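Missing here: one protein chain of the complex. Every other protein chain is in place.
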Amino acid sequence: MNLTAIAGIVLVVLAAALMLVFSLVKRKVPPVFRDIPAFSRLRRAIGLAVEDGTRLHFSFGHSSLIVPRSASAFAALGMLRKVAEQTSVSDRPPVVTAGDAALTILAQDTLHSAYRSAAAEGLYDPNAARLTGLTPFSYAAGAIPIMRDEDVSANILMGNFGVEVAFLTDTSERETSFTMAATDSLPAQAIIYATAQEPLIGEELYAAGAYVDAGPSHTASLQVQDILRWLIVAAVLSGVMLKLLGF
Amino acid sequence: MKRPIATAIAIAIGLIVLLGYFIPLPILTSVRIELVQWAIILSGVAVLVGVINLFSVHLKKIREKEKGAVYSLFLIAALLLTFILGIILGPDHSTMQLMFESVVIPVEASLMAMLAMTLIYASIRLLRRRSDLMTVVFLITVLLVLLGTAPLPFGPLPIVGDLIRPFIAQVLAAAGARGILLGVALGTLTTGLRIVFGADRPYGGR
Amino acid sequence: MPGSSNLIAGIVSFLLTLMIFSYLLGDNPLFRVAVYVFVGVSAGYVAAVILYQVILADLLVPLFTASLIERLLLIIPMILSVLIMMKISRQLSWLGSPAMAYLVGAGAAVAVGGAVLGTLFPQTLAAFNFPSFISAISDRTGAEAQRLAYGLVVAFGTISTLIYFQFGAGVQQDGTVSRSRIVEIISWVGRIFIAITFGMLFAGLYAAAMTALIERLNFIINFFGSF
Partner (left out) sequence: MAEIRCPMCGKSNPDSLDECQFCQARLKPITAPLDPLQPGEPPTKKNTSELEKTLPGWLREARKAEDDNTGFEETPAETGSVSKADSTDLLGGLADAQEEEEEVPDWLSRLSPDTVKTPDRKTPSTPKESGSGDWLSEIRHETPDTSEQAPTTPEPESFEAGPETGSIDLGESTFRVDDTADESGFGSFSFGKADEEDNQIQADDSEVQPFITFDGDGSTAEGELPSWLSNFAEGNSDQEPSESTEPETADTSEPQAEGELPNWLSGFSADENPAQDTALETPAAPEEPLKEETQKAEESQVPAFEGELPDWLSTLPSDGEQGQSFTGDAEEPVQQAASPSEPGPEAVSKEESPEWLANLPSESKATELPNVRAFTDSLKKMPTDESSPDVGLPNWLGDESAGEPEGSDAVQPAAPESEPPVESELLDRLTASPAAGDGAAQEPPDITGPPFFVEEKASSDEDVEAIFSMDMPDWLSSLGPGDQEQSQASDDSAGESDESLVPGDLPGWVKAMRPVEAVVDKAPVDSGESDRKVEHKGPLAGLSGILPAGSASAPTHKTQTYAIKLQVSDAQQVNASLLERLLASEAKPRSLSTSAYVMPQRFLRWAIAVLLILVIGVTTFAGTSVVPLPNLYPNETLAAIKAINDLAADGTVLLVFDYNPGLSGEMEAAATPVVDHLMLKGMKLAALSSVPTGPALTERFMRSLQDSYDFQPDQQYVELGYLPGGSAGVLGFASNPLVTIGQTISGTNLWASPALENIKSLGDFSALVLLTDEPEIARTWIEQAKPKLGSRPLILVVSAQAEPMVRPYYESGQVQGMVTGLMGGVSYEKVNARPGLSTRYWDAFSFGIFFAELMIVAGGLWSLISAWLARRTQPAEKE
């Protein structure tokens, strides 16, 4: 059993334990997180969409479920869950597009359970979550008409995108609709940064749940991330020190 | 009652596969590989479900004469034709190859080509959208890297190509990329754990 | 491929290329048709590939050809596959949940494993993967010294970028939410590094897209040339 494996176990167990603690322990002062303007603007966009009866469009990227980047899609699903509950008062349920079949099914399930818990099960329409293509480009190309035709006022692009995200952000700019975009892929992040109205950078994607009050576990995740972040910083710093000291 | 079952499955599989990563017991590793192999099969089956979803969505559009139903007709026709041909002839048959090369490649390549305009447009508009230091740095970097990527029509610029670009690529960009990757990994870790321990259940429930 | 089919392919792809480019003038029926056909064909193609390379090759064929143990083992994915198929029907879709749960569980675990072993450890270690001070000064050429200097910059950039993401913040007395001054300063540096990284990537995308455009225009010109 090599060092890496042990360290890995330690890290994972530590993270899990911390998350458990943070999500169970109720504190008087809830943790405060830095302001990410994109999320407050998103809230407003959602509110507006609800009132003027326009739609939200979620797009989850093309990540398969059984690859490391699937986590971005899972984070996006957590957000969909929450937003779907909030928008269950609207008669235009959000439309979800995805470039991976399993992801589409998950989006359907998420919508379904969200409406169920909002006592609005009648809103659930399996066709609200759609597979728009099986290759990255065809997925994006298939999502473009939805963004144009279905009275979408806000696009939330979260998940694993590639270059194709540019088509989505560009379309939404042509439609002058709100766009919040986040992805775990670096080139796509560069595109998003340049083309999307409300880009989220890197890790902020995984904070979405906490910023839409998706529950204590999400908040706990952020706290754990911060702790681990400083662990890494400490590790790097100590490594640098050792190098400078000549070891 | 199905929810607990699903959750239990998710947690169990998640833990086993996770352990398979870290505890190098051969049996655990092989179990993990087998489980993941099944997952691959499942996602393959899911693709078929997804295609049916794609089909039904557009069929519905046509039936209810929604906006753009005509186009859906094209999609369904193309989908059925390709899929059926693919089943009959097999995906690596020359006809499939022909369809692929005459439809998929040109369209994707053209979309990619249009990206050139889109990106230029975006970088022009960027300062209108967000005029802050970060944006300025971003654009300057783009400019420098581009200058270093291809020589100007009237010959390469000194320094930029052989000093600045490499420095940006190997040092500055590498540092930023590494920081972002680490952050993403942290997010991935916690998000994954939430699911492994059943706090998030995107497969329904809660 | 025979010449005739080559010609067909050429004409079709030429038309489709123009139809896609018509989007430059704005959304229009030609573009729509091209896109929908494209989505349909690619979906059909991929589905066929998956059917052959995954479902047949890994599931159905082994069910009949493989050894007894393997077949027994394959029964589980078989059942799960059937359950996933239930997702097609609205009434039975709940039956698919266990199968999806399986996928999600496996996927999440893969994600965690990949994040820890694939990124966190290697990248952290790589952050200070530069020659030690001793070797740097002992190296006459100065190459080591340069690598050390670069390494330090990279390490600093990595840290500041990482700190930029720090979420935890405090409520200041004036009621505003913000992080501690030191964190804010470091993360400001981090932003610069991020901007540079994005700029680098963006330039790369330019190059890629530009090449694609050149290739397309080449194709069009050659297409005319071929007559």
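Which chain is which? They are A, B and C, in the order written, and residues in each are numbered from 1.
The criterion applied here is as follows: contacts are C-beta pairs under 8 Å (C-beta built on N, C-alpha and C of every residue); 3 or more make two chains touch, one makes a residue touch a chain.
Here the structure is a predicted model, which is why all the values come from computation and not from measurement.
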### Task
Have a look at B:9, B:40 or B:54 and name the one touching the chain we're not showing.
B:40
### Task
Pick out which of A:8, A:136, A:159 or A:239 touches the chain that's been left out of the picture.
A:136
### Summary
Which of B:9, B:57, B:134 or B:177 touches the missing chain? It is B:177
### Task
Could I get the residues of chain C that touch the absent chain, sorted low to high?
1, 24-26, 42, 45-46, 49-50, 52-54, 56-58, 61, 65, 110, 114, 118, 122, 126, 129, 171, 175-177, 197, 200-208, 210-218, 221
### Summary
Residue list for chain B contacting the dropped chain reads 33, 36-37, 39-40, 44, 90-92, 96-97, 100-101, 104-105, 108-109, 111-113, 116-117, 120-121, 123-129, 131, 139, 142-143, 146-147, 149-153, 155-156, 161-162, 169-170, 173-174, 177-178, 181
## Note on the structure
Had the left-out chain been drawn, it would touch chain A at residues 32, 35, 37, 40-41, 43-48, 50-54, 64, 66-69, 85-86, 88-92, 119-120, 122-123, 134-137, 151, 153, 160, 162-164, 173, 176-178, 185-187, 190, 197, 213, 215
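Note that in this section only the chains that are shown with their structure count from here on.
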## Note on the structure
Busiest interface, judged by C-beta pairs in contact, is B-C
#### Entry: Chain centre separation in whole Å, for chain C relative to chain B (CA means)
4
### Task
Let me have the rounded angstrom distance from the C-alpha centre of chain A over to the C-alpha centre of chain B, please.
14
### Task
Pull out every residue in chain A that's touching 2 or more other chains.
8, 11-12, 64-66, 68-69, 71, 74, 102, 105-106, 109, 112, 126, 131-135, 137-138, 141-142, 145, 163, 166, 186, 189, 191, 193-194, 201-203, 207, 222, 225, 229, 232
### Task
Find every residue in chain C that makes contact with two or more other chains and list them.
32, 35-36, 38-39, 42-43, 46-47, 84, 87, 97, 100, 103-104, 106-108, 110-120, 124, 127, 155, 158-159, 162, 164-165, 194, 197-202, 204-205, 208-209
### Query
What residues of chain A sit close enough to touch chain C in their complex?
4, 7-8, 11-12, 31-35, 64-71, 74, 102, 105-106, 108-109, 112, 126, 131-135, 137-138, 141-142, 144-145, 148, 163, 166, 174, 186-187, 189-191, 193-194, 201-204, 207, 210, 222-223, 225-226, 229, 232-233, 235-237, 239-240, 242-247
### Summary
chain C partner, complex, touching residues on chain B are 2-3, 5-7, 9-18, 20-22, 34-49, 51-54, 68, 71-72, 74-87, 90-91, 94, 96-120, 123, 133-135, 137-142, 144-146, 149-150, 168-186, 188-189, 191-193, 195-196, 201-205
### Task
Please give the residue numbers of chain C that touch chain B in the complex, ascending.
1, 5, 8-10, 12-14, 16-17, 20-21, 23-24, 29, 32-55, 58-59, 73, 76-77, 80-81, 84-85, 87-88, 94-95, 97-120, 123-124, 126-127, 150, 153-162, 164-165, 190-210, 212-213, 215-217, 219
